[in-house]
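Apart from one protein chain that is not included, each protein chain of the complex appears where it belongs.
For chain A:
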Amino acid sequence: MAGADSDDSLYPIAVLIDELRNEDVQLRLNSIKKLSTIALALGVERTRTELLPFLTDTIYDEDEVLLALAEQLGNFTMLVGGPEYVHCLLPPLESLATVEETVVRDKAVESLRKISHEHSPVDLEVHFEPLVKRLASGDWFTSRTSACGLFSVCYPRVSSTVKAEIRQHFRTLCSDDTPMVRRAAASKLGEFAKVLELEYVKSDIISLFTALASDEQDSVRLLAVEAGVSIATLLPQEDLEALVMPTLRQAAEDKSWRVRYMVADKFSDLQKAVGPEITKNDLVPAFQNLLKDCEAEVRAAAANKVKEFCENLPEDSRETIIMTHILPCVKELVSDTNQHVKSALASVIMGLSTILGKDNTIEHLLPLFLAQLKDECPEVRLNIISNLDCVNEVIGIRQLSQSLLPAIVELAEDAKWRVRLAIIEYMPLLAGQLGVEFFDEKLNSLCMAWLVDHVYAIREAATGNLMKLVEKFGAEWAQNTIVPKVLGMANDPNYLHRMTTLFCINALSEVCGQEITTKHMLPVVFKMSNDQVANVRFNVAKSLQKIGPVLDSNCLQTEVKPVLEKLASDQDMDVKYFAQEAISVLSLA
């Protein structure tokens, strides 16, 4: 009987199928997820002749189960006997590619694409391509949608007659009655174009692209934009103007903001695809319009691309184009009414300084940076601060420091703790760029104030920040500026602040090194082991465990061990627990 003896006994398929048919969905799902185990138990032949037909016939289940099945079948080639039998997997996947639920269908298509590569050219024509054709002419839109994703994988490896058929099917689906299918076709148009011979790209794809780009539904038109970018990369420069540009120009001025948004979103790719000449003549004005679009969504998408667009402009005319065409629009965006637009711009605007160089940055960009540093929306200010390094390289951060400081202070004290948290993250970067002097003078007090913030997440981030600062400025600096203040908090009446001392010590001991830790921090930790609050005491135990590796063994044995032993006999059970844990981790027992 089953599995009792060591040699591989045969399981009756019924038992396994019972598992796949269990009433409980969860159990059924578990079984499907282990389908490869079942197949392996059956062996390749019975998998082909018994298991797969069963799976093909019983495809009416919960979508979750079908999804798992679709995924499994993509990895089944070896289990049915290798590439020469891989076509046995097609029938169940074909059914799965027609179900209603998009997730299942997409997974089935993904698996079909995967196993298509394992078909021999002959099998591809005999088994795979007919399946694509059946799907492409299915009654319900789901199968036709799935077919759209399969053309490009079989096209390159079939004969020219079959190729012609495939092109014909794709053409039909591009003008399908249902918008769902047209959307699927539009989204695969670029991919399909890539595998076609150039002559067919020109003769077939262009007309399909033009038609989809002027579809009555904007959801189809916007997908055509992306295809347009792919198509443009395939065509020789001299054909672009006549074949794709009219359509792309029209898309950039589409009456639906969704289409314009898509153009803005794909602008850098588009720019690369069409090359410098068309960029100069067509894309610059189009980009200007997008930056001035009436919908904030479009402006924000375009603003995001400002830096990349400028970077990729042809070098000979880059500066002129930026100064005369782009910068005026950027200036307007700085005072846009919509905060998403402003913050999108703020996340890239600093990058322009490297492109424009020192003089232009000081004259034209600096005023914009300063304006954004004073923006009412904290996200805008944060985005500027987070990209300071770009400017630092070009003009040095000193130019900004006068305005920077009030902006940082304001963010550091923002009423929203998430904003405070975000600025803490940039502190090490700022410190590195502003230098230790400026930092000690202006920012140090902020960093210390965060340690006593009333939100735990801020205190926690503040300790991590201290560690990074010490990494930058060195142990000596730490000993003089930070450590005394941190240790001073050990006497604070508020136990949360006393605990912060311990957390800081945890973070700092390693970067400060053995000497400072033993000499200055350890005595304070020991003193706190007598704290009247149990939370402080068990954090002492945790701290000792943490800083133990930094200390020398003599100190561990003579000083740390007695303290931990005392804590291990504390009346509070948490203190006891953590003390014992520390003892065993530091092997002091």
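The working rule: a residue touches a chain if its C-beta (ideal position, glycine included) is under 8 Å from a C-beta of that chain, and two chains touch if they have at least 3 such contacts; residues count from 1.
Going forward, contacts and distances are computed from a predicted model.
One subunit of the complex is not drawn; among "Serine/threonine protein phosphatase 2A regulatory subunit", "GPI-anchor transamidase", "Myotubularin-related protein 9" or "tRNA modification GTPase mnmE", its UniProt record names it "Serine/threonine protein phosphatase 2A regulatory subunit".
One of A:Arg21, A:Lys34, A:Arg249 or A:Lys485 touches the chain omitted from the figure, and that residue is A:Lys34.
Of the options A:Ile17, A:Met180, A:Val452 or A:Ala534, the residue whose C-beta touches the omitted chain is A:Met180. Note on the undisplayed chain: of the listed residues A:Trp257, A:Phe309, A:Phe439 or A:Phe578, the one touching it is A:Trp257.
Listed residues A:Phe141, A:Tyr155, A:Phe192 or A:Phe287: the one in touch with the omitted chain is A:Phe141. Residues 2-4, 8, 10-11, 15, 19, 23, 27, 34, 36-38, 40-41, 43-45, 62, 78, 81-84, 100-102, 140-141, 178-180, 183, 216, 218-219, 255-258, 294-297 are the ones on chain A that touch the missing chain.
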